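Here the complex is missing one protein chain, while the rest keep their positions.
In order of appearance the chains are A, B and C, and numbering begins at 1 in each one.
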Amino acid sequence: MKGFFYPRTAGGASSLIPSPPWYYSGDLLTVEYRTDPARVAELLPAPLELAPEDPGAVAIIWADWQSCSSSRAELLDPVRSQYKEAFVVVRCSFEGQVFSRCVYIWVDKDFAIARGLHQGYPKKLGSMWQTRPHPFGQAAPQIAAGGMFGATLAAADRRIAEAVLTLRAPSDSNGFVNGHPMAHHRFYPGIERGAPDAYAELIRSGAASFDGGQAWAGDVELRLFESPTEELSRLTVDEVIGGYYRQVGVVWDGGSTLAHLAKEDG
Amino acid sequence: MKGFFYPRTAGGASSLIPSPPWYYSGDLLTVEYRTDPARVAELLPAPLELAPEDPGAVAIIWADWQSCSSSRAELLDPVRSQYKEAFVVVRCSFEGQVFSRCVYIWVDKDFAIARGLHQGYPKKLGSMWQTRPHPFGQAAPQIAAGGMFGATLAAADRRIAEAVLTLRAPSDSNGFVNGHPMAHHRFYPGIERGAPDAYAELIRSGAASFDGGQAWAGDVELRLFESPTEELSRLTVDEVIGGYYRQVGVVWDGGSTLAHLAKEDG
Amino acid sequence: MKGFFYPRTAGGASSLIPSPPWYYSGDLLTVEYRTDPARVAELLPAPLELAPEDPGAVAIIWADWQSCSSSRAELLDPVRSQYKEAFVVVRCSFEGQVFSRCVYIWVDKDFAIARGLHQGYPKKLGSMWQTRPHPFGQAAPQIAAGGMFGATLAAADRRIAEAVLTLRAPSDSNGFVNGHPMAHHRFYPGIERGAPDAYAELIRSGAASFDGGQAWAGDVELRLFESPTEELSRLTVDEVIGGYYRQVGVVWDGGSTLAHLAKEDG
Partner (left out) sequence: MKGFFYPRTAGGASSLIPSPPWYYSGDLLTVEYRTDPARVAELLPAPLELAPEDPGAVAIIWADWQSCSSSRAELLDPVRSQYKEAFVVVRCSFEGQVFSRCVYIWVDKDFAIARGLHQGYPKKLGSMWQTRPHPFGQAAPQIAAGGMFGATLAAADRRIAEAVLTLRAPSDSNGFVNGHPMAHHRFYPGIERGAPDAYAELIRSGAASFDGGQAWAGDVELRLFESPTEELSRLTVDEVIGGYYRQVGVVWDGGSTLAHLAKEDG
């Protein structure tokens, strides 16, 4: 049976995602802010701990991606290639090393859900929009001083976050919260009623290669809204750190196990 | 950390799905036909084998569901409760017992994808439509002799199946292909590049309770279409067995492990 | 050139909607309440005036429809037949007669937008959900005492209305606000920059025939939310009148002109 992911078949063409490496080209709009570190700690299961410095730092990142596998076939049938996402990243500490960790994420395609499942990103479906730069006409900002970019996130027909970023100047950094290797949980709930997880591990993952353009920093407004199915608004915006915009290219090609975990009750 | 599924949080409200039991009320439109048993065998990894009788039988089932957890909260916010699906079922044999097995399935909500991941249904996103019965007006069939129901399935902006069912008479059966306990694989690809699966098991699952109305049988037309990302059309329609319509209620409350499997290379 | 609506072609098959009559079968969830009559008057262009009795009465109606033309072809390709909508109705007076008037409406299919354009319903796209009754299982209410139905409306990724209806008893009425013939404007903005409307008329429209089941009345909660692109929340809920549920069948087969109007500046 062939296929990196389900459904596995004799030929393998049905697999929701092909095997890595996976290639990405896209635009990132990042908002960083500080919340109460206790709210971050709530999202860090043992053995993870708060990062030693600036433990309440949070990044919300909107990304407008085109992606493909090694065959590049998806690029010519772009319904299978383009997707949007918004994700929330905090930092944590494991065995003395600082990691980034995605605590919430929404995407708009099934292949992105499946890749996230593999990588330990807790992906749900959402509706994400971010202003695109364009070189012509009057209906787009440019990646330049004064360029204004909006970004919104909704899930289950409720808007849960929105931001406006006004670019000010080139920046050495595109933010720091998402700048470490990722420490993610991968678990599979047990099939028996009430059973503990059938599988649970802590993995490390990051880009196999990366290129990107000039990052820009700017002034940012961010609003979070309540929803009965989301807890993003618990990460209250106590102090805005900054906003960033950068065009990037990324390759992802697997991770490694940091620890096999005691299986928790779900 | 609480939550049956990701993202797990201190409060647990974010989990994409709550813990079972899960409740379903909906309408099933079933088409059964025979294909070349070799095409079914292609979809049965060891230790599964072809069913001893009528091994080439296939069912394609469209379902229009409303679903909820024990809290029933989803029913009052129905964007979280209603979904549609189409799924393809064959039969197989394991240790001398006949099982049903879902080989392909498409749904239109993320919570349905997550429930399928738990249950071993290989769910992708699709666009499914099926005619609804209604007691009033001239824009609906009734579940009665002569009632005509259409059903369509598309994925990635391509139509891949469509059926028309004309009800003829009440039926003792709603079909036989999906009538056994399900034998499904649950696996998690290994996180290291090229590694075998990190986890793999064969599980048994079925309804914890069931009620339903009178099944109806009828004449059916079925057309399958090719797609570069789907292999449904390999299960060619060699002989139509029949078509069925039934309204049902189902409770799902966990399954059990049949076998822990050697971890395959993806 | 053939075709009731655009695009007109030699064969006519492309027309977004075929000519009337149009047939509908569906479920209506109605919430009626009183707002400040001045807010209703704001939505009544001359020569329309407030209704003489209970002028601040408003109905918000969710409808889950299956619809078709005389060919019934849409019923067997139900992506072209099913749609959902939510609409807001007030009453008005024209030449001494009371009319109903739809002031806001959202639907989820293009053919519904086109039919609304013809009938003078000001349709936008939205995302509407309403709980469905079902006779089996535990994931659906029944149309009976104690049955609870939720309904939600979102547009542009913002939720703008939600309601919960708990059925109490059969009712002689399904509400009164939407019970009159409709008085709608049909206008076409002039093509020249700044020109007045190229066409404007006031029309009368209503069902050519109607059948329906027993109406039920119940207790209802309604919440409206603000949005920069919608003004529904100006119709504040000052006093809830009641909630209703009814399954209906409707035929629509044209209307008539009440008045040709002075062409307004847009």
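We adopt the following convention: contacts are C-beta pairs under 8 Å (C-beta built on N, C-alpha and C of every residue); 3 or more make two chains touch, one makes a residue touch a chain.
Remember, it's a predicted structure, so these values are computed and weren't measured experimentally.
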Displayed chains contacted by the hidden chain, counting the whole assembly: A, B, C
Which residue of C:Leu29, C:Ala51 or C:Val103 touches the chain not shown here: C:Val103
From A:Thr35, A:Ser67 or A:Ser205, residue that would touch the chain that is not displayed: A:Ser67
Residues in subunit C touching the chain absent from view: 1, 3-11, 13-14, 16, 19-21, 42-43, 45, 73, 77, 79-80, 103-104, 109-110, 113, 117-119, 122, 124-125, 156-157, 185-189, 191-195, 198-199, 201, 203, 205, 228-231, 253-257, 264, 266
For subunit B, residues in touch with the removed chain: 127, 129, 152, 154, 157-159
In subunit A, positions touching the absent partner: 23-26, 65-68, 75-79, 81-82, 127, 129-132, 134-141, 148-152, 162, 164, 211-213, 247-251
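We adopt the following convention: only the chains that are shown with their structure count from here on.
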Chain centroid nearest the full-protein CA centroid: B
Fitted rotation between subunit B and its twin subunit C in degrees, CA, nearest 5: 180
Fraction-based call for subunit C against subunit A, same above half, different below: same
Distance between chain centroids, defined by C-alpha means - subunit A, subunit B (Å): 30
Subunit B and subunit C: spacing of chain centres that average the CA atoms, whole Å: 35
In subunit B, residues with contacts to at least two other chains: 77, 79
